[in-house]
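Can you read through this structure? Questions will come right after.
Every protein chain but one is kept in place in this view of the complex.
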Amino acid sequence: MSQSTQKFSSTGTQASRVIGVLAIVVMAWVVISGLVFTPADVVQGESVRIMYVHVPSAWIAYLAFIVTAIASSFYIFAKRHSLGFDRVAGASAEVGVMFMAITLITGSLWGRLTWGEFWQWDPRLTTTTFLFVTYIGYLAVRRLDGSIEQRARRSGVIALLAVLEIPLVHFSVVFWRSLHQRATILDPNGDVKMDGLMLFTLFSGVVAFTLVFAWLVLHRQRTMLLSDLSNERGLDNAILARQNESVSN
Amino acid sequence: MQNAGFIFASYGLTIGAILLFAVVTLRRAKESAKLVEDKYKPWI
Partner (left out) sequence: MSQTPKSRVVSAVLTKDLRIEARSRVVTNQVLPFAGLIMIMFAFALDNDDVLQRVAGGLIWLATIFSLFVIVQRSFAIDTSDSALDSLRVAGIDLSAVFLGKAIALTLQLIALDVVLIAAAFLLYQVHVSAGGLVLLVTCVICATTGLGFVGTLYGGLTAGTTGRETLLPLLLLPVVAPVLIAATRATEAAFGSGGAATSEGWAWVGLLTIFAAVFGIGGSLAFGPLIDE
(Lines give C-alpha, C1' and ligand atoms only; values in the text may rest on other atoms or scores of the structure.)
Protein backbone atom coordinates (compact mmCIF):
# COMPACT_ATOMS: atom_id res chain seq x y z
CA MET A 1 0.00 0.00 0.00
CA SER A 2 1.62 3.18 -1.15
CA GLN A 3 1.20 6.09 1.23
CA SER A 4 1.79 8.66 -1.45
CA THR A 5 -1.34 7.72 -3.43
CA GLN A 6 -3.69 8.05 -0.44
CA LYS A 7 -5.78 11.18 -0.46
CA PHE A 8 -7.15 13.02 2.52
CA SER A 9 -9.97 15.13 1.17
CA SER A 10 -11.95 17.36 3.47
CA THR A 11 -15.71 17.43 3.96
CA GLY A 12 -16.67 19.37 0.82
CA THR A 13 -18.49 17.79 -2.09
CA GLN A 14 -20.03 19.21 -5.24
CA ALA A 15 -23.45 19.17 -3.61
CA SER A 16 -22.26 21.07 -0.56
CA ARG A 17 -20.51 23.66 -2.71
CA VAL A 18 -23.67 24.28 -4.72
CA ILE A 19 -25.68 24.69 -1.53
CA GLY A 20 -23.02 26.98 -0.13
CA VAL A 21 -22.95 29.26 -3.16
CA LEU A 22 -26.74 29.42 -3.28
CA ALA A 23 -26.83 30.24 0.43
CA ILE A 24 -24.41 33.13 -0.01
CA VAL A 25 -26.28 34.54 -3.01
CA VAL A 26 -29.72 34.41 -1.43
CA MET A 27 -28.42 35.70 1.90
CA ALA A 28 -26.77 38.65 0.14
CA TRP A 29 -30.09 39.44 -1.54
CA VAL A 30 -31.91 39.30 1.78
CA VAL A 31 -29.43 41.64 3.46
CA ILE A 32 -29.49 44.18 0.66
CA SER A 33 -33.25 44.04 0.27
CA GLY A 34 -33.82 44.14 4.00
CA LEU A 35 -31.56 47.12 4.58
CA VAL A 36 -32.13 49.14 1.41
CA PHE A 37 -34.91 48.10 -0.94
CA THR A 38 -37.74 47.38 1.44
CA PRO A 39 -39.69 50.33 2.81
CA ALA A 40 -39.80 51.35 6.43
CA ASP A 41 -42.92 50.38 8.31
CA VAL A 42 -45.73 52.89 8.84
CA VAL A 43 -45.84 52.29 12.59
CA GLN A 44 -42.41 50.97 13.50
CA GLY A 45 -40.22 52.91 11.13
CA GLU A 46 -36.85 51.51 10.22
CA SER A 47 -36.68 49.04 13.10
CA VAL A 48 -38.88 46.64 11.13
CA ARG A 49 -35.74 45.74 9.16
CA ILE A 50 -34.64 43.54 12.05
CA MET A 51 -37.59 41.30 11.20
CA TYR A 52 -35.79 40.00 8.10
CA VAL A 53 -33.08 38.34 10.19
CA HIS A 54 -35.06 37.65 13.35
CA VAL A 55 -38.06 35.77 11.96
CA PRO A 56 -36.20 33.41 9.59
CA SER A 57 -33.70 32.74 12.37
CA ALA A 58 -36.53 31.71 14.70
CA TRP A 59 -38.12 29.42 12.11
CA ILE A 60 -34.85 27.69 11.32
CA ALA A 61 -34.05 27.30 15.03
CA TYR A 62 -37.33 25.44 15.48
CA LEU A 63 -36.67 23.43 12.33
CA ALA A 64 -33.29 22.43 13.71
CA PHE A 65 -34.81 21.09 16.90
CA ILE A 66 -37.46 19.17 15.01
CA VAL A 67 -34.68 17.61 12.92
CA THR A 68 -32.83 16.69 16.13
CA ALA A 69 -35.92 15.08 17.59
CA ILE A 70 -36.72 13.11 14.43
CA ALA A 71 -33.13 11.98 13.95
CA SER A 72 -32.96 10.94 17.59
CA SER A 73 -36.12 8.87 17.31
CA PHE A 74 -34.77 7.18 14.18
CA TYR A 75 -31.63 6.30 16.08
CA ILE A 76 -33.44 4.94 19.12
CA PHE A 77 -36.36 3.13 17.52
CA ALA A 78 -34.86 1.74 14.32
CA LYS A 79 -33.44 -1.77 14.69
CA ARG A 80 -30.08 -0.88 13.24
CA HIS A 81 -29.38 2.07 15.56
CA SER A 82 -27.42 3.76 12.82
CA LEU A 83 -25.04 6.33 14.25
CA GLY A 84 -25.50 8.58 11.24
CA PHE A 85 -28.80 9.66 12.80
CA ASP A 86 -27.02 10.52 16.03
CA ARG A 87 -24.56 12.70 14.17
CA VAL A 88 -27.30 14.55 12.31
CA ALA A 89 -29.13 15.04 15.60
CA GLY A 90 -26.03 16.46 17.27
CA ALA A 91 -25.05 18.69 14.35
CA SER A 92 -28.58 20.00 13.97
CA ALA A 93 -28.76 20.81 17.69
CA GLU A 94 -25.52 22.81 17.57
CA VAL A 95 -26.73 24.83 14.60
CA GLY A 96 -30.12 25.21 16.27
CA VAL A 97 -28.61 26.60 19.45
CA MET A 98 -26.71 29.16 17.40
CA PHE A 99 -29.85 30.26 15.52
CA MET A 100 -31.81 30.35 18.75
CA ALA A 101 -29.22 32.66 20.30
CA ILE A 102 -29.46 34.90 17.23
CA THR A 103 -33.25 34.84 17.54
CA LEU A 104 -33.25 35.80 21.20
CA ILE A 105 -30.71 38.60 20.81
CA THR A 106 -32.17 40.15 17.65
CA GLY A 107 -35.66 39.80 19.11
CA SER A 108 -34.48 41.53 22.25
CA LEU A 109 -33.01 44.43 20.25
CA TRP A 110 -36.17 44.68 18.15
CA GLY A 111 -38.39 44.68 21.21
CA ARG A 112 -36.28 47.38 22.78
CA LEU A 113 -36.78 49.59 19.73
CA THR A 114 -40.47 49.03 19.25
CA TRP A 115 -41.73 48.58 22.78
CA GLY A 116 -38.96 49.99 24.94
CA GLU A 117 -38.37 46.66 26.66
CA PHE A 118 -35.53 44.19 26.10
CA TRP A 119 -37.59 41.35 27.53
CA GLN A 120 -41.11 40.15 28.33
CA TRP A 121 -42.53 37.10 29.97
CA ASP A 122 -44.97 36.31 27.20
CA PRO A 123 -45.45 32.61 26.36
CA ARG A 124 -43.57 32.57 23.07
CA LEU A 125 -40.44 34.28 24.37
CA THR A 126 -40.43 32.27 27.59
CA THR A 127 -40.89 28.94 25.86
CA THR A 128 -38.19 29.85 23.33
CA THR A 129 -35.80 30.53 26.17
CA PHE A 130 -36.59 27.20 27.77
CA LEU A 131 -36.05 25.46 24.45
CA PHE A 132 -32.67 27.20 24.24
CA VAL A 133 -31.60 26.10 27.73
CA THR A 134 -32.89 22.57 27.11
CA TYR A 135 -30.69 22.20 24.06
CA ILE A 136 -27.68 23.61 25.84
CA GLY A 137 -28.28 20.80 28.31
CA TYR A 138 -28.57 18.37 25.38
CA LEU A 139 -25.17 19.49 24.07
CA ALA A 140 -23.68 19.16 27.56
CA VAL A 141 -24.96 15.59 27.77
CA ARG A 142 -23.27 14.79 24.44
CA ARG A 143 -19.98 15.88 26.03
CA LEU A 144 -20.17 13.36 28.90
CA ASP A 145 -17.53 10.65 29.04
CA GLY A 146 -18.49 7.41 27.46
CA SER A 147 -18.73 5.51 24.21
CA ILE A 148 -20.27 6.91 21.05
CA GLU A 149 -23.27 4.62 21.50
CA GLN A 150 -23.76 5.94 25.03
CA ARG A 151 -23.60 9.48 23.73
CA ALA A 152 -26.19 8.65 21.11
CA ARG A 153 -28.52 6.92 23.52
CA ARG A 154 -28.32 9.49 26.31
CA SER A 155 -28.74 12.52 24.08
CA GLY A 156 -31.41 10.75 22.05
CA VAL A 157 -33.47 10.20 25.19
CA ILE A 158 -32.95 13.84 26.21
CA ALA A 159 -34.14 15.03 22.78
CA LEU A 160 -37.28 12.88 22.96
CA LEU A 161 -38.02 13.96 26.53
CA ALA A 162 -37.67 17.54 25.31
CA VAL A 163 -40.45 16.86 22.79
CA LEU A 164 -42.67 16.00 25.77
CA GLU A 165 -41.36 18.72 28.02
CA ILE A 166 -41.52 21.78 25.75
CA PRO A 167 -45.30 21.63 25.16
CA LEU A 168 -45.80 21.24 28.92
CA VAL A 169 -43.65 24.31 29.55
CA HIS A 170 -45.54 26.19 26.85
CA PHE A 171 -48.99 25.37 28.23
CA SER A 172 -47.94 26.27 31.75
CA VAL A 173 -46.67 29.64 30.64
CA VAL A 174 -49.75 30.31 28.47
CA PHE A 175 -52.08 29.64 31.42
CA TRP A 176 -49.81 31.58 33.73
CA ARG A 177 -49.71 34.68 31.55
CA SER A 178 -53.41 34.47 30.80
CA LEU A 179 -54.04 35.11 34.48
CA HIS A 180 -52.80 38.64 34.23
CA GLN A 181 -55.18 39.93 31.56
CA ARG A 182 -52.55 41.67 29.54
CA ALA A 183 -54.00 43.95 26.90
CA THR A 184 -51.61 42.95 24.18
CA ILE A 185 -48.97 40.33 23.82
CA LEU A 186 -46.16 42.62 22.90
CA ASP A 187 -44.90 41.13 19.67
CA PRO A 188 -43.07 43.41 17.29
CA ASN A 189 -43.98 41.05 14.47
CA GLY A 190 -47.68 41.31 15.13
CA ASP A 191 -48.67 44.69 13.79
CA VAL A 192 -46.47 45.06 10.73
CA LYS A 193 -48.43 45.65 7.54
CA MET A 194 -46.50 43.73 4.92
CA ASP A 195 -46.38 44.77 1.28
CA GLY A 196 -45.24 42.53 -1.55
CA LEU A 197 -41.52 43.22 -1.38
CA MET A 198 -41.44 42.83 2.39
CA LEU A 199 -43.16 39.46 2.18
CA PHE A 200 -40.86 38.34 -0.60
CA THR A 201 -37.79 39.40 1.36
CA LEU A 202 -39.04 37.56 4.40
CA PHE A 203 -39.67 34.47 2.32
CA SER A 204 -36.19 34.77 0.79
CA GLY A 205 -34.84 35.00 4.30
CA VAL A 206 -36.40 31.68 5.20
CA VAL A 207 -34.93 30.12 2.03
CA ALA A 208 -31.48 31.60 2.72
CA PHE A 209 -31.42 30.48 6.32
CA THR A 210 -32.59 27.00 5.37
CA LEU A 211 -29.73 26.72 2.87
CA VAL A 212 -27.28 27.93 5.51
CA PHE A 213 -28.70 25.38 7.95
CA ALA A 214 -28.34 22.56 5.44
CA TRP A 215 -24.77 23.53 4.58
CA LEU A 216 -23.71 23.85 8.22
CA VAL A 217 -25.31 20.57 9.29
CA LEU A 218 -23.83 18.75 6.31
CA HIS A 219 -20.30 19.83 7.13
CA ARG A 220 -20.71 19.53 10.90
CA GLN A 221 -21.99 15.98 10.83
CA ARG A 222 -19.28 14.92 8.41
CA THR A 223 -16.69 16.46 10.72
CA MET A 224 -18.31 14.59 13.60
CA LEU A 225 -17.94 11.32 11.70
CA LEU A 226 -14.29 12.09 11.09
CA SER A 227 -13.55 12.85 14.71
CA ASP A 228 -15.52 9.81 15.90
CA LEU A 229 -13.53 7.61 13.53
CA SER A 230 -10.21 9.12 14.44
CA ASN A 231 -10.92 8.91 18.19
CA GLU A 232 -11.75 5.26 17.83
CA ARG A 233 -8.59 4.55 15.96
CA GLY A 234 -6.36 6.35 18.43
CA LEU A 235 -2.73 5.52 17.93
CA ASP A 236 -3.12 4.49 14.29
CA ASN A 237 -4.05 8.03 13.47
CA ALA A 238 -1.07 9.59 15.11
CA ILE A 239 1.11 7.46 12.90
CA LEU A 240 -1.02 8.22 9.86
CA ALA A 241 -0.89 11.94 10.51
CA ARG A 242 2.88 11.87 10.72
CA GLN A 243 3.13 9.94 7.49
CA ASN A 244 0.71 12.33 5.85
CA GLU A 245 2.81 15.29 6.88
CA SER A 246 6.00 13.82 5.50
CA VAL A 247 4.29 13.01 2.18
CA SER A 248 3.00 16.52 1.67
CA ASN A 249 6.30 18.15 2.65
CA MET B 1 -31.61 55.65 9.10
CA GLN B 2 -32.95 55.94 12.63
CA ASN B 3 -31.95 53.23 15.10
CA ALA B 4 -29.22 52.28 12.65
CA GLY B 5 -27.07 50.99 15.48
CA PHE B 6 -29.45 48.26 16.61
CA ILE B 7 -30.33 47.31 13.05
CA PHE B 8 -26.74 46.94 11.91
CA ALA B 9 -25.91 45.14 15.14
CA SER B 10 -28.65 42.59 14.41
CA TYR B 11 -27.51 41.97 10.86
CA GLY B 12 -23.86 41.95 11.90
CA LEU B 13 -24.49 39.48 14.71
CA THR B 14 -26.46 37.16 12.43
CA ILE B 15 -23.91 37.11 9.61
CA GLY B 16 -21.02 37.06 12.03
CA ALA B 17 -22.33 34.11 14.02
CA ILE B 18 -22.99 32.10 10.85
CA LEU B 19 -19.53 32.88 9.47
CA LEU B 20 -17.88 32.00 12.75
CA PHE B 21 -19.67 28.64 12.94
CA ALA B 22 -18.78 27.94 9.30
CA VAL B 23 -15.10 28.82 9.71
CA VAL B 24 -14.69 26.80 12.92
CA THR B 25 -16.44 23.80 11.38
CA LEU B 26 -14.36 23.91 8.19
CA ARG B 27 -11.15 24.26 10.13
CA ARG B 28 -12.01 21.27 12.35
CA ALA B 29 -13.01 19.39 9.22
CA LYS B 30 -9.64 19.90 7.60
CA GLU B 31 -7.78 18.77 10.71
CA SER B 32 -9.89 15.68 11.21
CA ALA B 33 -9.84 14.85 7.49
CA LYS B 34 -6.07 14.45 7.64
CA LEU B 35 -6.44 11.64 10.17
CA VAL B 36 -8.82 9.42 8.22
CA GLU B 37 -8.26 7.87 4.81
CA ASP B 38 -10.70 8.71 2.04
CA LYS B 39 -12.01 5.18 1.82
CA TYR B 40 -13.74 5.70 5.17
CA LYS B 41 -15.49 8.87 4.03
CA PRO B 42 -18.92 7.97 2.66
CA TRP B 43 -19.39 11.26 0.82
CA ILE B 44 -16.42 10.74 -1.44
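A few remarks follow.
Going in written order, the chains are labelled A and B, and every chain counts its residues from 1.
Following the convention adopted for this analysis, a residue touches a chain if its C-beta (ideal position, glycine included) is under 8 Å from a C-beta of that chain, and two chains touch if they have at least 3 such contacts.
Predicted model only: the values in this text are computed from it and were never measured.
Although it is left out of the displayed model, the omitted chain contacts the following shown chains in the full complex: A. When you scan A:Ile70, A:Leu83, A:Ile148 or A:Val169 for touch with the missing chain, the hit is A:Val169. Among the residues A:Thr134, A:Ser204 or A:Ser230, only A:Thr134 touches the chain that is left out of the figure.
Contact with the undisplayed chain is limited, among A:Ile66, A:Leu161 or A:Leu197, to A:Leu161. In the full complex, chain A touches the hidden chain at residues 76, 130, 133-134, 136-137, 140-141, 144-146, 150, 153-154, 157-158, 160-161, 164-165, 168-169, 171-173, 175-176, 179.
FYI, only the chains that are shown with their structure count from here on.
Residues 1-4, 6-7, 9-11, 13-15, 17-18, 21-22, 25-26, 28-30, 32-38, 40-44 of chain B are the ones touching chain A in the complex.
Chain A makes touch with chain B in their complex at residues 6-11, 13, 27, 31, 34-35, 45-47, 49-50, 53-54, 57, 94-95, 98, 101-102, 105-106, 109-110, 112-113, 212, 215-216, 219-220, 222-223, 225-227, 229-230, 233, 237, 240-241, 244.
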